[in-house]
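What follows is one structure encoded as structure tokens, with my remarks underneath.
Omission of a single protein chain aside, the complex is shown with its protein chains in their original locations.
Read from first to last, the chains carry the letters A and B; within each, the first residue is number 1.
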Amino acid sequence: MRIGGLLVGVGVLVLVALASLAVGAKAIPPATVWHELLRYDGSADGVVIRSLRVPRTLLGLAVGAALGLAGALMQALTRNPLADPGILGVNAGAAAASVAAIGLLGVADPAGYLWFALAGAAIATVLVSALGRSSPARLVLAGAAVSAALGSFVAGLTLVSQNAFDAYRFWAVGTLAGRPLSVLAATGPVLLLGAVLAIALGRPLNVLALGEDTGHALGARPGRTRVLGIVAVTLLCGAATAAVGPIGFVGLAVPHIARLVAGPDQRWLLPYSAVLAAILLLGADILGRVLARPGELQVGIVTAFLGAPILIMLAHRRRLAVR
Amino acid sequence: MKVRLTALVLVVVVIAVVALTTGDDPVPLATLFGGGDAADRLVVGMLRLPRLLAGLFVGAALGAGGAVFQSVSRNPLGSPDIVGFDIGAATSALLVLLVWHGSAVALGAVAGGVGTALLVYLLAMRRGVRGHRLILVGIGIAAMLSSVNAFVLTRADVTDAQSAAVWLTGSLNGREWTDIRPILLALPVLLPLALWLGRDLRMLELGDDTARALGVGAERTRLAAIVVGVGMTAVATACAGPVTFVALAAPQVARRLTRVTGPNVLPAALTGAALLTGADLAARRLLLPVGVLTGVFGGIYLAFLLRRAA
Partner (left out) sequence: MTRLHGVDLTIGYERRTVVHGVDIAVPDGEFTVIVGANGSGKSTLLRGLARLLRPTGGAVYLDGQQIRSLPSREVARRLGLLPQGPVAPDGITVVDLVGRGRYPHQRRLRPPSHADRIAVSDAMAATGVTDLADRHVDELSGGQRQRVWLAMALAQQTPIMLLDEPTTFLDIAHQVDILELCADLREHHGRTLVVVLHDLNHACRYATHLVALCNGLIVAEGPPHKIVTSELVADVFGLRCRVIADPESGAPLVIPSRRPLRQ
């Protein structure tokens, strides 16, 4: 039954992806889309599809799946349904490093400051994990402290340099637009590594859910699982944020929805989260293109507006998966 | 405990004196006691004193508000932001500045903040407000508004947006007597209220059942605490904008300094005042808004305290 659901999900994802190729400032009929995918003939439509929409759609798929996985991982690792990858300081680290690259080093191109963002995310996560090692409460506090310090750094830098401010304010919205294939090429391998690691942690995470003691008793190694889990989250979330900027909600809300269908078994929950999150992200992107024609509404904004009502509905459900 | 409180007060006094006598125009100590020449007294009285008072009162309000919220939510990350106050204030401030090009920024901010808090409370309400429901709804609304903010910032002209962003960080620049009058009047009312509630909040920390068994009305206390907490944050924001992190860090730092449990409103207020005025000293030197520095100082100090206790 669950495999059936997953296949349905993948099918929906394919449809959404095709829609993503068809929709935009200029609506291209599906037949043409199909034709252009199979045999590129250099027409105007073909150019739009191949060089703009295909990279965008692929990036949306990859980033969406990554955020879904990272969110599910984070909630499993902290055994807290309110956990969001951002509490590890990933977003703050990526932002600070990007802004530093733009403002201090003059890097202008997204594919350029991408690497800084990734490094920044990694460094922030390591710092937060080290400070917050002994307990989940400490971890959260450490995350807040590091995020605040980095956030102030960003604020300071952007108030001093207009260039940095200008680039930052567009980055901060979280968008799939304007990201050439090179961005996907650069982050793709990192995302893939993170995804593989995440899926491999499925069964250890199931055991971790039973608590530290039971986990040890069953021969699992909770400490190692946790470390690997954080590494996976950093890879996934760091690369995703580096590529498209901070996108909220997807990591927080999707695992809850996925749990409704897949149940608490991480071996199913993780793939479901990935697929559903990709659908949500691409869907939000399409919506953004449709609602604000001929311009567009960035995907980070749409996910927030889609996610908020979902969270509020979840809040009113009688049994939330609380510890 | 008394010793540490006195030490905190001393720190605040020292910072205050430094704030009043140093700067572009160093002023002799005697000026504070009525001596010195007229020009010096003008500098102190018209420029530095209002700014110092703003820092003290805003810092105290944020510290106390943060302490109350952290106690109510039983969460060291509790802050008025769990009801989306800061972000709502930011959104309306941005709308006032960038969309309507108005000037009643402070008023707009407070209205937006209070409105958001109300909205979150109402949406989370169902036979009383349960902890995690409030947090979830708060996160939802906050993220929504946060994306609105990001959007508005991208749509405006870059110079306008940059100066709006200054307000968003929290700043004490150019605060004069007229700006600080609201908080000078409001805090002496709200702070004692928070201290009063402090006792009931201590009992609430034992869990709703135990608190009720000891005679504390759980829902009532929670609501009163949120109202007072939001009130203090509102007047602080009206004066200085949403200053980063003070509401979160001050109570935590105060707790580790005094090693007492319970909301600790007074130490948190003193710590907040010290943190903000101290940061402002540096802010004036570096010509940055104070919010930049509270984040850096507060974050680093908290990290240091976490490391030490590990």
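Here, a contact is a pair of C-beta atoms (placed from the backbone, for glycine too) under 8 Å apart; a residue touches a chain by one contact, two chains touch by 3 or more.
Keep in mind that what you see is a predicted model, and the values were worked out from it rather than measured.
S.K.: Out of all the chains shown, which come into contact with the hidden one?
M.R.: B
S.K.: Which one, B:12, B:27, B:216 or B:273, makes contact with the chain that was left out?
M.R.: B:216
S.K.: Among B:62, B:186 or B:203, choose the residue that contacts the chain missing from this document, as touch is defined above.
M.R.: Per the contact definition at the top, the residue touching the missing chain is B:203.
S.K.: Footprint of the hidden chain on chain B, which residues?
M.R.: Here the touching residues of chain B are 74, 196, 199, 202-203, 205-207, 209-210, 212-217, 255, 259, 261-262.
To be clear about the criterion, only the chains that are shown with their structure count from here on.
S.K.: For chain A and chain B, let me know how many angstrom lie between their CA-based centres, rounded off.
M.R.: That pair's centroid distance is 32 Å.
S.K.: Which residues of chain B touch chain A in their complex?
M.R.: For this pair, the touching residues of chain B are 76-77, 123-124, 126, 132-133, 135-137, 139-141, 143-144, 146-148, 150-151, 153-154, 158-159, 161-162, 165-166, 169, 244-245, 248-249, 252, 288-289, 291-296, 298-300, 302-303, 306-307, 310.
S.K.: Given the complex with chain B, which residues does chain A contribute to the contact?
M.R.: 81-82, 131-134, 137-138, 140-142, 144-153, 155-156, 158-160, 162, 165-166, 169-170, 172-174, 248-249, 252, 297-298, 300-301, 303-305, 307-312, 314-316, 320, 322
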